[in-house]
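Note that one protein chain of the assembly has been removed; the remaining protein chains are unaltered in position.
Chains here go by letter, A, B and C, matching the order in which they are written, and residues are numbered from 1 within each.
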Amino acid sequence: MSRRRSVQTRPRRIVLPKAENETSQEISLTGGSTKQIQELIDLLRRNNLTELEFERQGIRIRIRHELSTRPLVTSAQDSVPTPLQQPMHSASAVTSVSDASTGFVTITSPIVGTFYRSPSPDADPYVEEGEFVKKGQVLCIVEAMKLMNEIESEVDGRLVKILVESTKSVEYGQALFLIDPRAAS
Amino acid sequence: MSRRRSVQTRPRRIVLPKAENETSQEISLTGGSTKQIQELIDLLRRNNLTELEFERQGIRIRIRHELSTRPLVTSAQDSVPTPLQQPMHSASAVTSVSDASTGFVTITSPIVGTFYRSPSPDADPYVEEGEFVKKGQVLCIVEAMKLMNEIESEVDGRLVKILVESTKSVEYGQALFLIDPRAAS
Amino acid sequence: MFKKVLIANRGEIALRVIRACKELGIKTVAIHSEADALALHVRAADEKVCVGPAESALSYRNIPNVLSAAEITGVDAIHPGYGFLSENAHFAEVCESIGIKFIGPSSENIAMMGDKAKAREIVAKRGLPVTPGSPGELRSEEDALQAAQKIGFPVIIKATAGGGGRGMRVVNKAEDLGRAFQAAQAEAKSTFGNDGVYLERYFLEPRHIEVQVLADQHGRVIHLGERDCSIQRRHQKLVEETPSPAVDDKLRREIGRVAVEAVKAAHYRNVGTVEFLLDKDRQFYFMEVNTRIQVEHPITEMVTGIDLIKEQIRLAAGHPLSIRQQDVILTGHSLECRINAEDPEKFTPSPGTITKYNPPGGFGIRVDSAMESGSVVVPYYDSMIAKLITHGRDRQESTARMKRALGEFVIEGIKTTIPLHRRILDDPDFQKGHVSTTFLERFLAG
Partner (left out) sequence: MFKKVLIANRGEIALRVIRACKELGIKTVAIHSEADALALHVRAADEKVCVGPAESALSYRNIPNVLSAAEITGVDAIHPGYGFLSENAHFAEVCESIGIKFIGPSSENIAMMGDKAKAREIVAKRGLPVTPGSPGELRSEEDALQAAQKIGFPVIIKATAGGGGRGMRVVNKAEDLGRAFQAAQAEAKSTFGNDGVYLERYFLEPRHIEVQVLADQHGRVIHLGERDCSIQRRHQKLVEETPSPAVDDKLRREIGRVAVEAVKAAHYRNVGTVEFLLDKDRQFYFMEVNTRIQVEHPITEMVTGIDLIKEQIRLAAGHPLSIRQQDVILTGHSLECRINAEDPEKFTPSPGTITKYNPPGGFGIRVDSAMESGSVVVPYYDSMIAKLITHGRDRQESTARMKRALGEFVIEGIKTTIPLHRRILDDPDFQKGHVSTTFLERFLAG
């Protein structure tokens, strides 16, 4: 294994389309507010239900608690839903909704290893929050098997958030950075 | 155990209220036709679904196939259905819907045994379909442990249907006769 | 062999018997109350008959309906399971009279062993050890002192009409006997309206040890070792194990011999369990014979490899014992935890729908249960919903397996005793095998 610049396995992008009629942080139910859906999920869990359905002003939300522990959230329009054919990672799709609303790009770890923000303990970090980064710019190192793997940015943009502390271990696919590509300088 | 006239354990009555807007044998979906719901149940089973929902003219029917094999049929008007809290015998309640629509009284067997329509093999049957019966009139015998137990009618009315053949065994609670109490002479 | 058997029971034991019948190629008939129409034992059987409403007196204990069910389905035998009609001598007698084999001992066996005083008398006559006590009611303090000195202190004074601890006095030395006798008499009088009292040896922290026996129609009797059922709450067993940590090979041979002799003395047939009390000095005393298959029979099956239900059915069908005493080899150690639908701290029943049921699996794990996801625990019957049984090469392994399996067992929607069992398994005294019938009381208080 040679020193690599995150080429062999590319960082995974999660870009979800921005919701249309959003105006504020506190999104209305019609916009699919995760907070209010979360309340319904809590209600479902507290009462140990299999299913909860809510209908108002033409919007219907049905939440089903499958046998596995993950809740599936569906805002169904079909007359005959077949919940068995839900995509496998609906749970992660749900947790990414906030990303969707912000339009941020998530940089994830392509390998398992230890996360370092700087090339050596006494060196400066590659990047800081708020800085602008270029596509291909090294953001961090993930050490695996004594080899340092440089992870590059996939996009131009402003580094919104560093999600992992330096020297912490990261697994495959773990989110490392949030970048706002609209803020490209 | 002495010869009894079905006194110790009384025949169970199942009387369900008549549906309102019925006009014919072929009940419209809005009336809650078991036949059409049964078709939906079959569709659900054939396709191995967990749930099937049908909506038309303001009526919505959702059927969920729970983990046990019994289908739960709900014609829900509530916004928040809690299918886990269905009564235990929803299945049997469903099979009695036709009784509900007709308003017939079902005479069930209070004991386990063998059903006889006449007091002895060469005697005439106690009753025939179409005849009028009085409350307290003997309708049949259920033999158990070599003892003959006479089963009496609970109501005045016309004997609409004899549901068991003579000499067949019957279990506790098994429906034996349908009586139309409105046709009391 | 029987062609078709009716199982006059419900829940896990009904399913247990149906499974054994299936493996023997015997058809099965389930009975059920209206509350159990959708139960697993009903669905597992070849035929089913509803025998009454939820209340067991009107259904599972309803002799005419149960026998009618047997007649209309044409079975040649009835397995009573445990509880309900299993120790009802009248039921066994009626079965015999109408030519349906009752899978269990004869009605005479049941009647005789049901009279505990008579059973002890038979056993004592044979020269076997029974709990030492005064021969009958004590008429005076003098009487009491004589009896106590013969038995040895400590003794317990009990009301002949008694029960529930009322009228009981533990006496440690002769000087205290007079006052205790009077107090017990007075309390018995005021509580039961009868001042009759008697004496028994009082045991400190005894163990409940029982021996599984098998007896065929030819008078051959073997035993399958002991079970230690000391962990009880209000006489309800919670955890059982075999071999007992308190019984070594020598004691096992002795207690086994006494158990075999006791049932021989009573001309007992089929399977049975001889209950003993084992004191701290390793002296054991006959208590009674249970004439049914026991809830905790699986742990004996695990260490012997012998299917007790199949053996019970074969014996009832008149087959001779298929095993000799010398063929009985006890391998490893087995533990059973009874999982009840109860609050694990307050012990209040917790009926309801099991929304999720995932039993543990893998090596050395056995689950006897009639539950599955979606099952309804009805409030009308016993709260036991599953027996979790483990087997290992030794007590350490079967216990480690039990901890692992309890951690895996998922039962949602109702409360169960699983958390209590996990705590018991972590108890240092339990781990050392230092348990007695007072263990759980102390454990729950501590």
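Criterion: contacts are C-beta pairs under 8 Å (C-beta built on N, C-alpha and C of every residue); 3 or more make two chains touch, one makes a residue touch a chain.
Remember, it's a predicted structure, so these values are computed and weren't measured experimentally.
Colleague: Among C:G127, C:G193, C:G362 or C:G446, which residue is in touch with the absent chain?
Modeller: Among C:G127, C:G193, C:G362 or C:G446, only C:G362 touches the chain that is not shown.
Colleague: Can you tell me which of C:R252, C:R314 or C:R401 touches the chain that was removed from the display?
Modeller: Reading the full complex, the residue touching the unseen chain is C:R401.
Colleague: Please identify, in ascending order, the residues of subunit A that touch the omitted chain?
Modeller: Contact residues on subunit A toward the absent chain are 1, 9, 66-70, 84, 88-89, 91-92, 111-114, 144-145, 169, 171-174.
Colleague: What residues on subunit C make contact with the chain left out of this view?
Modeller: Interface with the chain not displayed, on the subunit C side: 15-16, 19, 22-25, 44, 298, 301, 305-307, 329, 331-332, 356, 358-359, 361-369, 372-373, 391, 393, 397, 400-401, 403-404, 407-408.
The rule we apply is simple: only the chains that are shown with their structure count from here on.
Colleague: Quick check: how many Å separate the C-alpha centres of subunit B and subunit C?
Modeller: Chain centroid spacing, subunit B to subunit C, equals 41 Å.
Colleague: Please report how many Å separate the Cα centroid of subunit A from that of subunit B, as a whole number.
Modeller: About 55 Å, centre to centre.
Colleague: If you look at subunit A, which of its residues touch at least two other chains?
Modeller: Correct list: 48, 50, 67.
Colleague: Name the residues of subunit C that each touch 2 or more other chains.
Modeller: 355, 373, 413
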